[in-house]
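Working notes, beginning with the structure itself.
For this depiction, one protein chain was excluded, whereas all remaining protein chains were kept in their positions.
All chains are identified by letter, namely A, B, C, D and E, in their written order; residue positions are counted from 1 within each chain.
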Amino acid sequence: MLVAFAIFGTLPFWISEIGLYPYLGAEVLIFCIYALGYNVLLGYGGLPSFGHGAYFGIGAYAFGLAQFNLSSSLWLCLVAAILAAAFFGAIVSLFISHRRGIYFALMTIAFGQMFFFIASKWTSVTKGEDGLLNILRLPADFGFAAYPIQRNIPFYWFVFGCFVVTIIVLWRVVNSPFGKVVQAIKQNEARTAFLGYNVVLYKAAVFTLSCAVAGFAGALFAMAQGGAFVQVMNLQWSGVVVLMVLIGGGFVSFWGPVLGVVLYFVARDLLGVYTDTWQLWFGLLFMLVVMFKPEGLAGIWQGIVYRKQKPRSSASLHLLVMLRGR
Amino acid sequence: MAEPLLILDRVEKAYTRGLINKQVTFRVRADLTFGQSAIVGMMGPNGAGKTTLFEMMTGSNVPTAGRVLCSGKDIHQVKYRERDRLAIHYHQSYQVRHFRRRKPSFMLESAGSDYPLVHLFDEPQFNTQDGYIGFMLDFFRKLRSENRLVFICLHPTAKYHLDILKEVCERFVFVAGGEAKEAPSLDALKEDTRFRSYLGDVMAVA
Amino acid sequence: MALFEAQGLHMRFGDRVVLEDISLDFPEGRLSGIMGPNGAGKTTCFNVLTGRYKPTRGRVVFDGEDITGLPPRTIARKGVSRSFQLMNLFNDFTAEENVLVALPAMRQRGFDLIGDAMGDRDLRERAEAVLERVGLAGKGPELAKNLSYGDRRALEIGVALAAEPRVLFLDEPTSGLGTDAIARLGHLIRKLKGEITIVAIEHDMEFLFGLADSIAVIHWGQVIRRGTPAELRANPWVQNSNLGRLK
Amino acid sequence: MILDVTAIDTYYGETQALFGVSLSVDAGEVVALLGPNGAGKTTTLRSILGLTRPRRGAIRFDGADVSRKPTHDIARMGVGWVPDDRRICPTLTVARNLSIALKRTRFRPWSMKEVFGIFSPLEYLVEREAENLSGGEMQMVAIARALLGSPGLVLFDEPSQGLAPKIVQDVLAIIRRLKDEGLSVIIVEQNAETALSVADRVYVLDRGTVAWSGLAAALRDDAGKRRDLLGA
Amino acid sequence: MKIKITRRALLAGTAATAGVTAFAGPWKHNRVWAQRTDKPILIGLTHDASGQFANSGQDEQRGTIMAIEEINAKGGVLGRKLSYIVADTETTPSTATRIAERMINRNEVAFIVGAIQSGVANAIGQVAQKYGVVYFNTNSSSPTEAGKDCQRVKFVWDGTGANFANAAAANAVKTFGKKWLLLTNDYVWGHNTSKATRTTAVQYGADVFDEILVPVGTRDFSPILLKIQQAKPDVVAAAVGGDDFKVMRQQTVDMKLDRKPAWLNNQQDWPDVYGLGIDSVFGVFGTTWYHKLDLPGVEDLVKKYQARWPDTRIDVPGNVFYNGYMAMHELAKAIERAGSTNNLKVIRALEGHKMSARDRLQHGDAYIDPVSHHVQQTIYMAMGNDKPVDKTDYFKILSWVGADDAKDKNEATDCKLQPLDKTPSYEM
Partner (left out) sequence: MDFLLYLLPHLLNGVALGLLFALIALGFMLIIGVMEVINLAHGSLFALGAYFALSLMTPDGGLKLGIAQLLFDLPIGWRYVIVLILAPIGVAVVGMGLEVCLRRTYGKDPLYGLLLTFGAALVLEELIRLTWGPTERFIPMPPSITGAVFIGDLIYSKYRFFASGFAILMIGLLWLFLEKTPYGALIKAGAHDSEMVRALGVNLTRLRLFVFGFGTALAAIAGIVMAPIWGVRPHVGVDAVVPAFVIIVLGGVGSFWGAVIAGLLVGMVVGLTGAYATDWSLIAMYILLILVVTFRARGLLGKKSVLEL
């Protein structure tokens, strides 16, 4: 956790030194937010969504449209993006929350594709293939002072702030009673229902929550890109977030998705130099992870750490588990 | 209602093979009447048609000829879902067979009964080691006392099977050679050579 | 009047009759047993009673209130709790978390998105008390999946108990346990008996006959016999079986 | 010993069904497993076949350790199985059900003709879809199927279930014949009488443990003991 | 001398060094170079290498690279060589944004060239505008490119859907009949192009009785073709692009609907048609260039192409290659005219610049419209060639329309260029 903050908190000071660029850092953080939100659904809720790109896209569009039609306040536009994604997520959750496993996954694909098609079709609103352009990085107005975030480095700091806020919120959520119930549902849905919990409602809530976070990330992405494009809503992009979260180890660790995202982007930027086929290798890596280590990178790391700690008493183990949140 | 509980009115089922030159590969007939409640033991070699008879009594298998009247109602004219309100077939799950339904349910009449009148127990398992035999026999007697007709289809492969039959059954039906025949007692059945050959060595024990 | 009652339950899956006219009543404070051979419909019956399935016909009454067809969560909130035949724990939770999630106080806080689930001292004390009650004192921090089988069985009951039920349904609590563990479980259930109303499906007749106040035998989806253990044993066939030789 | 089962613990998921069960079968021997509902008889057979692999303990068949072998290898070594619920594929005809079972092992081979010689009704049923068979007919198919696999050890799970007395006698005759030919049989029965009439030795199971074992004759002759162990 | 610094070579060095010590990054050297006149001018090539338009993207890349090599062979620009880096935009705007950010901030390119899809072009255009980097949209022909999505730094080199519609519609009403049906790919380019077609056609008396929207990614056109067959229009004006068009053409030919009704296909990109056989070209369509134009220099270019790219599947240059090639050459000339790589100077050198027919290898003169930054140029009308002279001779050029006749009048009203003084300035 501290490591993550240390790395991301100082990133603009060294990223150029290693041959990368601050803009990439911002994209990485945005996708971290997206993936962390997604992991509350997949890793904690056990609900695989293959159509999450839709809500990311909805957030992006909503941010742009709000900026053009509603208000020039950054905060209002962000709220609009979050609400829009949450709203559509909530509607979809009505259809899918009583489903599990494969049916759930396929329904999310179907809805994701529908949103994608509608976004590409509804050109009067989304501007279709051209993309919704000229979305501004509105100044961050804190009341006492407003900071422009047009340039990449200030924008990075802004995104970093969002990242920290998201982490704090999601960390609270997964360790809250709500988070516990969601984890309980993942482990044993029937039992949770028999303990008096309204399972469908919790599933709908966690789906909506993760859609809201996706929408938030989408809005930031729209700012980063200066536009909203329909491609982020397609199946392949939705699949990429699943890949990132699983390879990173979302099943076993809160931080897993961050590892996955960093690996994905850095590999993409660095390996992309040597090979056009890096997507292929990433896909193969994903298959290997599913086959041999569904716990992902975080799982491998935990495996090493726990092996070292075997002699410790169960109480201190518990302490460790609590510290890691799982 | 003074209607007899169950009438197998010249019921016959035949399976044939071949489209033009039809050959009968299987046939079972029954013409029996059960006026009031009783516990009936049913026996017969494998493939003689006991299960087919049961299926016709519960209405799932349509007879080639004849009628099954359950408390005066032709069971094949009763709504599918309500047939088990007249006659119910208890069987091992692997014995379930599915038959085609010709008429839609709404064209049929309702059963007019709440709890099955005829109970058909197809090869219930009797294990001497746990105590369930006792509970099961009690149950048969309870059904009988509540004016139900109980069939127990049982192959007496051991002496205690015969003991059970003797203990609870008042009437016996033996299905063999394509026909269901009734006998008043086990001893009467034993007069039948086919029954003796069906029993084989168990006869000696009995 | 009995605390929990089933009146004329019917259940069909498609064309298959699974439950036929089941009527049962479980008096308050007693331990009622349900027994029957495999596939007789005991677990289906349990599932109907606890709300997992809606009966095709018939009523389930709890404390004078008709709860037929209500979803499991609603029935559970009224004070009906159950354990499962196949172990149904939250495996990646610790024993303490397992119990914690089951506490009604936790349920009320279920949509609390920011509080700390493990931070409430009062809740944790209550969870610890439940663990102690089922003989798992001190095993709270252990992950459920790392517990021994017997402890898991006990935790299974602990989770059901933590919901502070008025009626506790136990589905084959002894299944898979060795003789010693069965004895310990019997001890635990005997302690609970009298405190709350218990209904237990059980395969192990020795166990059940030793504990139950009354027993219903289910076969072919019907109650084929009911009575006190002594009444059931009166039948000569029963006398000659294993059951007859029990002390 | 053709089969040696040593102290096996078998679980379904995490539910333990067998607690240290040991038994052995000699070549040309018929062994009966008796016991009440849920005692672990069927589980024992499943463990031998490797369908539910024991977590602890060892199983040796025909001189080889089979406790880690895949089921199909165990079957190919010559273990035949007549499951209690028959498990005939309902959408296949009798002939096709039998044809998929045909195989050779080091033990005596059986031909279709031979099998039809024993179960004469089957010959007329070959073209029938298995779901249209009566219970007894299915049982015949199940036994025929086990024989066609040329077994050296046949596991009969409730073979008398649903069969007419005469056919039960036939099945018992087959068991005796297998025994005479030096093949071995384990027979699981609820109906103790039937089993005792053919078995050499008996294991009585109770709640997943061996409660008693000994010669079948001892039980046959001692009514009191029989009552004690098996009920009336 | 050929300088070929590909992204691969450049980044390979980067990655290798980065691991060892605190590496200063390539751009630090650039700054040093910036003071020296022999520093190569770095061009970022943002051509699609994967995705829906990869085929065309690679073709225009060949054009651009060939032009760069020719320029370097002649001694470069302002005495400096050109070098380039390439990156795959995956035909995805969000990837294009990231690549543009990287090229500008990290690789410090001087100019960016390349796009097929309008979304990609817009994405790059936005980033480029932010930093003031001159960007050539070589092949995206959405009318919005030079309309509402125009940028001060962006120059559009292909004819747009509106140009082609203007060139074709008038003629078609006269020749084929008045009963028109529009077939529109359900996205921005399709909508705008169909709108332009409809306006022009109606102006000349056509009756547009139906418009069928075809979703992007449609595979099976038979229901649509059956409908067309049943409706019996005189003209089907199709604005269907990319791979969709290829499938549609294949199926139309298969159902023998390619002769009647008359098909008016907005534009025909060479990479989309080449290799499918002459039979597969159907209908009347527009193009900006053809390799058998009877003009001096055309044959030369074909020969140079074949010498430079002997292995490609496309044996002769087509319009997509041509746009890339011409644009790159014009960029070099503009730098020369500006006498500097200063972006604002280059922009000024480009705006309103006139290009002679001879230089353009077209029949009419062309100019860069200062209002929309769109290259107004000759548009050719063509159809399938029934008398090909060789196996590459797919098209029969029917006629051509000069730049002013083909011009899209709406551009002037739709396009609002950012003021030049609000555009960041730089010099590489």
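Simple rule for what comes next: a contact is a pair of C-beta atoms (placed from the backbone, for glycine too) under 8 Å apart; a residue touches a chain by one contact, two chains touch by 3 or more.
Computed from a predicted structure; not experimentally measured.
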For the chain not depicted, the shown chains it touches: A, D, E
Hidden-chain contact residue, picked from the options E:171, E:199 or E:229: E:229
Omitted-chain contact residue, chosen from D:6, D:37 or D:71: D:71
Which of E:215, E:297 or E:370 contacts the chain that the document leaves out: E:215
Where the missing chain touches subunit A, by residue: 48, 50, 95, 99-103, 105-107, 109-111, 113-114, 117-118, 121, 235-236, 239, 242-243, 246, 276-277, 279-280, 283-284, 286-287, 290-292, 294
Subunit D residues that touch the omitted chain in the full complex: 49, 51, 70-72, 75-76, 81, 83, 87, 89-92, 96-97, 99-101, 103, 145, 149
Touch list for subunit E against the chain that is not drawn: 50-52, 54-55, 186, 212-215, 217-220, 222-224, 226-227, 229-230, 243, 246-247, 250-251, 254-257, 271, 275-276, 313
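Throughout what follows, only the chains that are shown with their structure count from here on.
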Contact distance in steps, from subunit A to subunit B: 2
Required steps from subunit A to subunit E (each step between touching chains, minimum): 1
Partner chains shared by subunit A and subunit C (touch criterion as defined above): none
Central subunit by CA centre of mass proxy: A
Furthest chain, CA centroid comparison against subunit B: E
B-D or C-D, whichever has more C-beta pairs in contact: B-D
Subunit B residues counted as touching two or more neighbouring chains: 93, 125, 128-130, 132
Subunit A: positions in contact with at least two other chains: none
Chain pairs in mutual contact under the definition given at the outset: A-C, A-E, B-C, B-D, C-D
Residues of subunit C defined as touching subunit D within the complex: 37-38, 86-87, 149, 152, 175-179, 203-204, 237, 240-242, 244-245
Partner subunit E, residues of subunit A touching it in the complex: 16-24, 27, 117, 120-121, 123, 127-131, 133-134, 150, 152, 221, 224-227, 229-232, 269-270, 273-274, 276
Residue ranges of subunit A touching subunit C (in the complex, touch as defined): 172-173, 175-181, 183-184, 187-188, 190-199, 202, 205, 314-315, 317-318, 321-322, 326
